[in-house]
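One protein chain is absent from this view; the other protein chains keep their places.
Moving on to subunit A:
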Amino acid sequence: MKNDRGDIELAGVCKSFDGVTNVVDGVNLKIADGAYCCFIGPSGCGKTTILRMIAGHEDPTAGEIVIGGQNVVGLAPVQRRTAMMFQSYALFPHLTVRENIAFALRVRGMSKADRLRSADAMIEKVRLTQFADRLPAQLSGGQQQRVALARAAITEPRVLLLDEPLSALDEQLRVQMRQELRRMQQELGITFIHVTHTQLEAIALADLVVVMEQGRIKQAGPARDVYAHPHDRYVAEFMGGQNVLSGRVEKVNGASFTLAQAAPSGIEVPLQARPTVSIGDKVDIAVRRDDVALVRPGKELPLGCTTSLPSRVLAIEYQGYFVKVMLDTVPDDEFVAYVPEKTFFADPFTVGDVVMATWATGSALPLA
């Protein structure tokens, strides 16, 4: 009778608060049971609203939300068997860690001995045993986060919803808690849906990354797909790590096309099945920043590179294992090369140097 499947399907989900504009605008998505899914987008893109609709704290204006094969629209969170971890945690300030974690069991009518035993087991799982009798205000940010996670997980939900769970933590703790979230997800074996605006967080954690803009899904897929093969300019720029260039198609020849640019020979881009291009089209392409090589003018280009763009070095930032070199390659867009540290220091550039930016032709990606 108890349905433990935590697969989620959103079908045509819309949400409007004022009846005029849709904050969430026709979202369709399937999330597999036991997946770690990250919604990512700038603030106001509707990602938190989607989370709250799945949690049952907000009703969709239109569309269906199906969890484990059952349409849950209109059901209370308890009936959905979802649990939410709130942004800034919303721990009950007047209850101890143990009481906070046992709260859901208490309102379910579990006996005191049973619920305290369950709570203590959960407290041990999140390594807070020595803090069990403290109030939330007496805990550090990371400890509070673990209490919030334990409080949400104690009801054995089939879906756990996390609203910007790491945003209140400092950088170092964030990386640490990120691993802890992933560990908990694997241990519990349930679906996690995590809302964030940090790209690194999303690609480090998620099986499924969902990039959103203005209430719509821009791209959804495995982290590596979204990062390395963005569909369009928005996703490429939002996920980062890419240089986006645009130009008009000059000629199409067999397996590649040429993009007119400042470069004397244009930019050669391999043709893909999608998008189709014809001469005169304005096309965006993406080149990964770590695929860009910098060569001094007059020197021979590395193997496989047919395009080289003359550029001036605008700024150089040392980042440890690589060096971030900012260039004025294209007039309107940022153009950055991530040069491996050893390569850079073998022949270092200085600001103002003229260099040729080049990349293996095969690594340029046309965008929709």
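The rule we apply is simple: contacts are C-beta pairs under 8 Å (C-beta built on N, C-alpha and C of every residue); 3 or more make two chains touch, one makes a residue touch a chain; residues count from 1.
In the analysis below, contacts and distances are computed from a predicted model.
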Chain excluded from display, named as in UniProt, from "NADH-quinone oxidoreductase subunit K", "Ring-1,2-phenylacetyl-CoA epoxidase subunit PaaC", "Putative spermidine/putrescine transport system permease protein" or "Acetyl-coenzyme A carboxylase carboxyl transferase subunit alpha": "Putative spermidine/putrescine transport system permease protein"
Touching the absent chain when the full complex is considered, from A:94, A:112, A:282 or A:312: A:94
Absent-chain contact - pick from A:32, A:62 or A:78: A:78
Contact with the hidden chain (one of A:37, A:104 or A:364): A:104
Subunit A, residues in touch with the chain not shown (by the definition above): 55-57, 76-78, 83-84, 86-88, 90-94, 103-104, 106-108, 137, 151-152, 155
